[in-house]
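What follows is a single structure, written as structure tokens, with notes after it.
Only one protein chain is missing from this complex, and each of the others stays in its spot.
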Amino acid sequence: MNRIEQFRLYRDRMNKRILEQGSHLGIKRVYNLDTNAYRDGALSSQTKELLGLVASMVLRCNDCIDYHLIQCIEAGFTNEELEDAMNVALVVGGTIVIPHLRHAYETIDLLRAERSQQLA
Amino acid sequence: MNRIEQFRLYRDRMNKRILEQGSHLGIKRVYNLDTNAYRDGALSSQTKELLGLVASMVLRCNDCIDYHLIQCIEAGFTNEELEDAMNVALVVGGTIVIPHLRHAYETIDLLRAERSQQLA
Amino acid sequence: MNRIEQFRLYRDRMNKRILEQGSHLGIKRVYNLDTNAYRDGALSSQTKELLGLVASMVLRCNDCIDYHLIQCIEAGFTNEELEDAMNVALVVGGTIVIPHLRHAYETIDLLRAERSQQLA
Amino acid sequence: MNRIEQFRLYRDRMNKRILEQGSHLGIKRVYNLDTNAYRDGALSSQTKELLGLVASMVLRCNDCIDYHLIQCIEAGFTNEELEDAMNVALVVGGTIVIPHLRHAYETIDLLRAERSQQLA
Amino acid sequence: MNRIEQFRLYRDRMNKRILEQGSHLGIKRVYNLDTNAYRDGALSSQTKELLGLVASMVLRCNDCIDYHLIQCIEAGFTNEELEDAMNVALVVGGTIVIPHLRHAYETIDLLRAERSQQLA
Partner (left out) sequence: MNRIEQFRLYRDRMNKRILEQGSHLGIKRVYNLDTNAYRDGALSSQTKELLGLVASMVLRCNDCIDYHLIQCIEAGFTNEELEDAMNVALVVGGTIVIPHLRHAYETIDLLRAERSQQLA
């Protein structure tokens, strides 16, 4: 299993644990709000996934970056578009973002390889 | 003078001071990189201004928010679109962003009033 | 008007603006979540205001500090208890928190003076 | 060894290294201040561990979260109380805190399992 | 009074308030640690003030920047040296630091003008 597959499994398992019956109502609502924030609205879902990616990069959260890259690639963004968005995050957030940029490029390559395999 | 006008004057005056002849080459280059990051590329300049706005909100910088709101309104975004982007920033960044949301709404109202006056 | 009175007026005015009819549903829901997070639950409302204060201090947001100090003093905490909580925030967050500690002490003094006047 | 046991071993080993004879006096004093900040004072030690947990979550530090969860469970907090505190951290800090929430729930489950085994 | 003079007065007044007789022992000790951290040690006091300046800039705290600029200029750094240090902060911290860079340049100019007047 590569790290994206591990991330998906861990994320699913723990989200189920957090949202299980009887769990904290406030926490459940934050999860709902999060889902709704990226739905089509005045802006398209696609654009909002890109906003989520840049927010995740400047706040320097690898798991959040991975999640939004999965969504952005699902939404059809090209590598060039993703790099152009990540450049904004890098310029705003500075070189402290570079370790997360390395992580993000690796994630993109893993996700593209996964897609190639699925098509093959 | 309202606070947007004061911000513009202060920003221009200090940027001139920072970039004056003989000033630090590295700092000048950061300013150049910043300008270029928002130019049309794989993504449109318009989309990148929205990315800059969301990055500024989650990093909680009022001056940066004001700057990107000026650019976003110049780029033609409606209030509904700006609010949809700011909602992503609020959900990702949490209620600690709320004071900056209040600031941003006031800035939007000031900028719209300014535009109405210019048209009148 | 002292700065606490100005803060209350500005906060009320802008919150009304943000939550006015037809405003963004996601943003409204964040406000609701925020209100509910500090209600009595497994922990008392009083304890949760103290958590909000410490979160606001380590994240270094003066408006959030002022808001939670208003609530904490309303909830009956003594200055000694508030200082003991702020000490945790200062130790966790480091000396970068000191300017916000100065702000917080001034806010506490303003709020205590206000209460004395109301009793007189 | 699960990750809590690894964390405890690594933490102990490196703290000994940092505090060994002849080490930096300022750093030693920060460690002392940290220990003292959570002792009974105007607030109880128990309440202050909860403050430490929330501060660690909004600042997004997994090791700090683990440490304070160990202390909070030692201090007798129930899962419902911990979730209510973590909800405050999540609402203040936003969805960028979610990966740390997943980590925290897993830590709580590991610590509860450890306690069950010790009782068995 | 310019803003540096106001900052000095406010800082002195509130620090006295925070450290007054009977105040929180933990908070007093943080102040002591802070003072000691910048004393001559393995590194010179001068070098450590520069470290404090860069830490303040990447953490984006104007009051802390002002304090360390006062100390750095007292310690004899030239504008070219301060700009070279601030460039490191700007590159590491990104363009979100720019509003604080504008503030810092203005502070430097105010402090140099003050020194010229004292010599005249």
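Residue numbering begins at 1 within each chain, and the chains themselves are lettered A, B, C, D and E in the order written.
Criterion: contacts are C-beta pairs under 8 Å (C-beta built on N, C-alpha and C of every residue); 3 or more make two chains touch, one makes a residue touch a chain.
Since this is a predicted model, take the numbers as computed values, not measurements.
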Shown chains touched by the chain that is not drawn here: A, B, C, D, E
Hidden partner chain, touching residue among A:M14, A:A37, A:C61 or A:L90: A:L90
Missing-chain contacts mapped onto chain A: 60, 80, 83-84, 86-87, 90-91, 95-96, 98-99, 101-102, 105-106, 109
Absent-chain interface as seen on chain C, which is shown: 58, 90-97
Interface with the undisplayed chain - residues on chain E: 33-34, 37-38, 41-43, 47-48, 50-52, 54-56, 58-59, 64, 78, 80-81, 83-85, 87-89, 91-93
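The criterion applied here is as follows: only the chains that are shown with their structure count from here on.
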Third chains touching both chain C and chain B: A, D, E
Pair in C-D, A-C or B-E that repeats B-C, with over half of contact pairs matching by residue number: B-E
Where chain A and chain E are represented by their mean Cα positions, the distance between them in whole Å: 38
Distance from chain E to chain D - Cα centre to Cα centre, in angstrom: 32
Contacts with 2+ other chains: residues of chain D: 33, 37, 41, 58, 80, 83-84, 87, 90-93, 95-96
